[in-house]
Structure formats: C-alpha cells, structure tokens
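Structure first, commentary second.
All protein chains but one are shown in place.
On to chain A.
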Amino acid sequence: MNQKSNPEPCIRVLRAGPLALLQDSGRFGVRHLGVTQGGPADLYSWAWANHLTGNPWGTANLEITFGGLQLVAGRDLEIAITGADMGATIEQRPVPLWQRITWKEGEILAFAAPVSGLRAYLAVCGGFVAEPVLGSVASVTREALGGFCGMGTKLETGDQLSVYSTRGEPGDGPLQAPRDAIPDFRQPAVLDLLPGAQIAHFTGRSLFDAFNTWWQVDDRADRMGVRLTGPRLQCQISTLVSEGINLGGVQVPPDGQPIVLLNDRQTIGGYPRLGSLSPLAASRLAQCLPRERVKLVARSSEAALKQYRGFRALFYEKSR
C-alpha cells in the first residue's frame, strides 16, 4: 500500500479549470447517515488510470470535467490519463492516453477542452496524498466532504498537491491499455438497464418508448444525476414513500423525463423507477455531453454481473 514517506507537494495547479475533483472509489458504510457515495462518475476509466500506474484498486486520482486544468510537475512523475480526450498536452506535445507516461520535472501538463467524452482521469504512481473523511477522500462538494483539504472543494489555482512515493515497483501493471479496452466516446452510448420493480406500472406505450428512443442528454447533468429528454413516460404511480436509491437508478418524475442517478445523488428519493443502469453503463453515461444521444437496452442481471466481474477481474490481484 501507500507509504507516507514523501508528502511534500510535487504538483502545482497553474489553472484549476471548471471542475477537477479528487476521487477514490467512494464513501461506503455511511449511507444510512444520509452521506452520499461520491467516487468516480466513470468508474471504468478511473480504474484503468490506477491500473496503468500500478496503483491498487481504490487509490485516489483526479477527475477532470470539461478540461481547462493546467499543472506543473515539481519532480519526475509516472502518470496515466484515461477517460475523455481533453486534448491534453505536455509542453504542447499531445499526451498519449490510456498508457503510462513520464511527466518530467518543470513540465506543464495542460488539458484543453473535450474532444470526446466529458471526464478525464489523471492517476499518478503512488497516488495523491489526502486525509480521508468518513473513511474516504472522495470529494463531494455539496456535503463538504473529502478532497485535498477535507472540505470537498474542487481544485483551485495555486493548490499544491502531494503524491505518495512508490515502493519502487514502477513496472507493476500494464503500460498500455489494449485497444479493445479503450471506449470510443464518439459512438452513441447504448446503456444496459436492469429492469426494476416499478417497471410494471409504466404504460405499454411508455415501455415501448423507453427502449426504442434515442434519448437526448439534457444540460441539467452533473455528478448527482443526468436528465434525459424525449417522449414523456407515464407511470401509474407518481410518487413513492422515499426509499434508498442506488447508483444508476433511472427515476421518472411526474414530467415523464427520466433522471439517471449518479455518484453524488441524494441517498433516498421518492420517484418511481424504470430500473437501474449497470455500473459500467452508468460510467459510460457519465462521459456523455449535453445533447448527445443515448439508448436504453434491457439487460438481465446475470449478463450485467458477468460483464462487471470481467471488468473487475483485471484488478483482482490489486484489490484491497
């Protein structure tokens, strides 16, 4: 695991950009207290960034939304950038994504704007140094929990970031993701949905529409949830007694426009649900820009489980 032997800052934030957040795998075991999960909106790309830098599952890395971030290295660092293509450069040279690279002391790493996808992940060998709050460093701005200062704030210009020194095993893990492991965010997203209990309360027409529509991602989309616009879905029940809601839950408020709940969602809610996206489908949705089109596809939990376990098997030897 990480060693706290090298805590002096070695990355300086030259320009913070709109939204860069430190995220580990999330905050668990406290949801009954009303504390949300947090963690990477695109778990898939986040996990690969750690994998490529030899970091164990759960290591905190940076989630960079919309780009705009500029950093300078205070010493040579091994890093990997995955997720969205933000036109990242080091000293104006394009940075190859989904592979481990060396970022040399004094060089400026700059993220421009989304070319494809919405969120990039920057992992550093050893992992970023931050003190866990309620068991996690996951940054949740609304709850003022996590992040580098513990108050859930996003990166600010001038911040100094520290990185744990590695145990001297820089060869650990693959240096490059295989081509078929790299998602193409330019393709319209097809999202696996596991039907939920209230699906029977939607009208036949609405069920047809739900799975035969190219939904449009609304600009009301953030780490709490993503609203989809399209045909109005009608459910015979309009509200429920509030109950726990899980990652990927697709809730349908009375206006008939679904909201897919992501990492920073409230812990309980009272709208009927069509079902839940599979974890990897939620990851994919988190890379969609407003006005992009997505399709929902009903999937069995067996198939989704097989896919998820296959993904996690890549990281088995590093889990906890």
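Simple rule for what comes next: a contact is a pair of C-beta atoms (placed from the backbone, for glycine too) under 8 Å apart; a residue touches a chain by one contact, two chains touch by 3 or more; residues count from 1.
Assume contacts and distances are computed from a predicted model.
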{"item": "Per UniProt, the name of the complex member that is left out, chosen from \"ABC-type transporter, integral membrane subunit\", \"GMC family oxidoreductase\", \"Allophanate hydrolase subunit 1\" or \"Nitrite reductase\"", "value": "\"Allophanate hydrolase subunit 1\""}
{"item": "Option touching the unshown chain, where A:Pro18, A:Gly106, A:Gly158 or A:Gly244 are the choices", "value": "A:Gly244"}
{"item": "Residue among A:Leu145, A:Val163, A:Leu233 or A:Val294 that touches the chain left out of view", "value": "A:Leu145"}
{"item": "Absent-chain interface as seen on chain A, which is shown", "value": "28-35, 133-134, 142-145, 194-198, 241-249, 266-269, 273, 275-279, 301-302, 304-305, 308-309, 312, 319"}
